[in-house]
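Note that one protein chain is taken out, while the other chains of the complex remain in position.
Order of writing sets the labels: A and B. Residues in every chain begin at 1.
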């Protein structure tokens, strides 16, 4: 590999960018009361919130995969009228403030919402203030990340492999499962990780749509916020750090396993 | 052309508003030094439940003291306390409970003694017409009545807890909201059937919700203390504003909003 000198106009902003990202983290670490960290981890409230966070963000990722991969496939492989519009609409949750996303979800799936009303009347299902509601809120915010990543991977993949599969007698569905999916697996994995990370950190839509109740809807970010609200800044820092450490550990573990290119 | 000019005017107003909100523009160090005259900007951190009445009082104060501008930061009292202790530039802190004010006093960030300027009492906010027929705190224990409370960390939550304990009932909320406005919003949206909120908040939302008074609220009356801050850039302004809040004009505004005199 060539170790040429890096041009200053690139090096300088790159370094500043890195510092910009790491400095707040250093701020957190500087204020961390390390001695109380293990005790905090043992608190039932924290364990509960952490368990709920990991559970809901994983379920949200599964939901996003089930809905998002086919959606990405449609956008990448099928030309239908209004495709550009659909692609633009998919990015709406990205630009919508999450709190507004939560209110939008209430208006759609809440007890008096467009679809929620019918869900309640027909099946007796109400989503707000339930763990399922947390999964819905997280999925809503995280789905665009998955769709965009997977669609990019599908566009980058050579669709002639799919033609080759067809000439070998493979139906479109078998081609999708046996050729397309394995080919874009790294892209799907990357999208799923982004999706999971976004779901794990989700706050605004969750607290608005699903509310905040320990053990049912209070995920780690909500617990962090509530701890800070009660004036316990140190506690909030510790909880944030726990969330950070757990997610980084999981991502690093996954990376070695299956995020590397085949 | 006309629309364009309107837009431009709007933009200019927005920019001016944004700059004013920055609070870093104070260059006149002699603000309010001369006895009897108060000038310059005054920054007030106030509890969310004071939003409507303090906005009105601020305008009255500016009219009574030409040359002053009052800027508010409304949020949950605990969040405000944290911000002040972390060095936010504020002259006055009006809290919805003595507990949150004590956090600031204990940290040595206050100047002079806090005074209680109003009291607030809880009511049960229900949907217009009270469809579930909630008559008192006991009504909140019905299984088909969904209840939102404030989180204990915020004053309305602490007051709700005290009132519920005084009534000797066991209320299981579906969510613990981060401030009184969020709890009220859940009633407005029909996601919950009832929420314990301040009488003032219910009154401000009288178009959408009905207020049900209950006797135990007398056991959980909230004192609203106000104090000047040590890091105030405009000490004289702070004292003048605190004095004005107890004036007959301000008291009238506060009582009309549903507050009680101390």
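Throughout what follows, contacts are C-beta pairs under 8 Å (C-beta built on N, C-alpha and C of every residue); 3 or more make two chains touch, one makes a residue touch a chain.
Basically, contacts and distances are computed from a predicted model.
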| item | value |
| --- | --- |
| Name of the absent chain as recorded in UniProt (options "Ring-1,2-phenylacetyl-CoA epoxidase subunit PaaC", "Molybdate transport system ATP-binding protein", "Transcriptional regulatory protein QseB" or "Ferredoxin") | "Molybdate transport system ATP-binding protein" |
| Chains shown that the absent chain touches, full complex | A |
| Which residue of A:32, A:117 or A:170 touches the chain not shown here | A:170 |
| Selected residue (touches chain absent from view) among A:182, A:215 or A:253 | A:182 |
| Residues from subunit A at the interface with the omitted partner, ascending | 158, 160-161, 163-171, 174, 178-179, 182-183, 185, 262 |
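Rule of thumb we're sticking to: only the chains that are shown with their structure count from here on.
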| item | value |
| --- | --- |
| Interchain centroid distance [CA atoms averaged], subunit A/subunit B, Å | 35 |
| Subunit B residues within the subunit A interface of the complex | 76, 78-79, 81-82, 85-86, 100, 103, 146, 148, 151-154, 173-178, 182, 186, 189-192 |
| Complex contact set, residues of subunit A against subunit B | 103, 106-107, 110-112, 128-129, 207-208, 210-214, 217-218, 225-226, 228-231, 233 |
